[in-house]
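Left out: one protein chain. Kept in place: all the others.
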Amino acid sequence: MKPSATNAPLPKVFSREAANPPYKLPPPLFDARCRACWFTVALLMLVIASFVSLDLDWAAFASLEAGRSMYRFLAEFFPPDLSPKFLNKVVSAASETLAMSALGTVMAALLGLALAVPASRMSKQDSAWLRSPTRWLLNALRAIPELVWAALLLISAGLGPMAGTLALALHTSGVLGRLFAEAMENIPKGPGDALRIQGVGPLRVFAYATLPQVLPQLMSYTLYRWENNIRAAAVLGVVGAGGLGQLLSFNMGLFLMNKTATILGAMLLMVACVDALSFSLRRWLNR
Amino acid sequence: MNIELSGLQARHPSASAHAPAALQGISLQLGVGEQVAIIGPSGAGKTTLLQVLACAQRPTHGEFRLGGQDPWRFSTSELRCLRGRLFLAPQVPPLPPRQRVVTSVLAGRLPAMSLAASLRSLFYPTNIPAAYEALNHFDLSDKLFDRVDRLSGGERQRVGLARALLSPASLWLIDEPLSALDPMRARLAMTALVGLAHERKITMVATLHQVDMALTHFNRIIGLQKGQIVFDLPSAQVTRERLANLYEHHEHELDSDTLQPESDQDQAVPTPVVMHCR
Partner (left out) sequence: MSTPNSSQANLVFGGKFRDPAFSSRLFWLSVAILLLWPLTVATEFRPWVLWEPDNRKVTRDFLASFWPLVHDAEFMRLVARETWRTVAMATAGVTLALVLAIPMCLMAARVLSLSALSGRMDRWPALLRWCVRATLIVLRSIPELVWALVFVRVVGLGPTAGVLAIALTYGGMLGKVYAEILESGESHSTHTLMRNGSGRLQALVYALLPSHAAELASYTVYRWECAIRSSVVLGFVGAGGLGQQLDNSMKMFNGGEVATLLLVFIVLVAMADAVSTWLRRALS
């Protein structure tokens, strides 16, 4: 309400108005017209429905009896088995896991790059008719977790780390392919356009303009995925793909908890080393 | 390569339908080996004209011939062949930041290299002496193996110009080659470009904001204003009044010295005035 422009005294009705006229009150907590309100309600209902429908066994991990059995269970882990013979086995399994993750990530980077090229639109004149089908392929590769890929590939490749390597390569190529394609679409178009105006073909434009701009980002993404892949590689053995996972499920199945503790320790150590290595490599590349 | 434009009209690619065309009724003839400078205020359509000449943008109306033929009637491979014979140097140097200067400069030669040679050149640059020569013309030969993002803005602009020297083009289209260069380097670059274009009989079209440089180095000046050619004269006939008319509402783009009437008619060389355009 605009203040009165005239010099007439304010009408008496104003002195009886509330200090906070209705339109100045804070908005209601739930407004039927507000999309975010409906969304929050839906979220709350999803969470409550999840807990209710899953029929979780709260007693199993909240009661005193559960606490005692947990304590007894954890006590079996100590002391970890550090005999040289077993440590040898653990070290060789760990190196197998490390090799699986490294080779799988490298293969995924190459395959991802090969798929990212048709999956991205290089320039405004690019028809990019392969973009949608390739993106669907990348989404399918990415959606299926590594463990499921490993279980599927075991049928053809047999037991052993090769199935694990291929599984890591296939899943990670979906992830990296999508990341690479997005990176390639987001670079400045100037260098590529200048070469295209000169009539240079798409392969050479890619090599001289796109790749130099995008390579540090690609390597950074690949190294970051390696951190994730070492964790995945460590557990692929649970379905039979070799490495620490196979040793772990074997010893756990036989309830040899001391040996399991050593394996878990080795897993932690390897993950920490790879994380540190990946971090320092990424920093060195982007100096 | 000679150029013929007749009644050309072109729109800016992202312009709305109601906006006036970027170029209206442009008619122009350039013979082989001729060098021309295009001057005009910002927004006159200079860059659009260069884009049309480089076959990067299709004109909406009018006739456009390069080397006597309409490039937009060519097949894809013929057009690609034609593109190899022209070179456009944009105002912002199109250099990937982490690439080395030697590779960036040698990339100008790509239309003349085979696929195998181009890919091999990525691992070991094939013609380093040629790159050195080209950079030497712009006083940059010591930066041969440096990374592009470690150069200053002016150095990057000169690398973009050095690319032209290596390209197999017979038509050079240069957009604002001096915008980031100080007067001494600007003179050096302009002399090098014009001299080499003369030597190799290359047709050159350059857009400039530095009117004095244009008058000094080019024999023919074209004035563009609001998408239309205002004058197309030998540089001796470009008078102060014409320049003032051209830059009518953009006087700040011309230094005030240029607008004052000449007091001394006998002065052979006009004192160079630094134009602050942006």
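A and B label the chains in the order they appear, each numbered from 1.
Keep in mind that, in the parts below, a residue touches a chain if its C-beta (ideal position, glycine included) is under 8 Å from a C-beta of that chain, and two chains touch if they have at least 3 such contacts.
Please read all numbers here as calculations on a predicted model, not as lab measurements.
For the chain left out of this panel, the touching residue among A:Ala49, A:Leu82, A:Leu203 or A:Leu254 is A:Ala49. When you scan A:Leu115, A:Leu218, A:Leu247 or A:Met267 for touch with the missing chain, the hit is A:Met267.
Summarising the interface, subunit B meets the missing chain with residues 100, 102, 123-125, 128-130, 132-133, 145. On the side of subunit A, the interface with the absent chain consists of residues 46-47, 49-51, 53-57, 60-61, 66, 69-70, 73, 95-96, 99-100, 102-103, 106, 139-140, 142-148, 151-152, 155-158, 160-162, 164-166, 231-232, 234-235, 238-239, 242, 245, 248-249, 252, 264, 267-268, 271-272, 275, using the contact rule stated above.
Just so it is clear, only the chains that are shown with their structure count from here on.
Averaged Cα coordinates give subunit A a centre that lies 48 Å from the centre of subunit B. Across the complex, subunit A is touched by residues 54-56, 79-84, 86-88, 90, 92, 94-99, 103, 107-108, 110-111, 115, 118-119, 122, 167, 169 of subunit B.
Interface residues of subunit A facing subunit B in the complex, by the touch rule stated above, are 190-195, 197-201, 203-204, 207-209, 212-213, 215-216.
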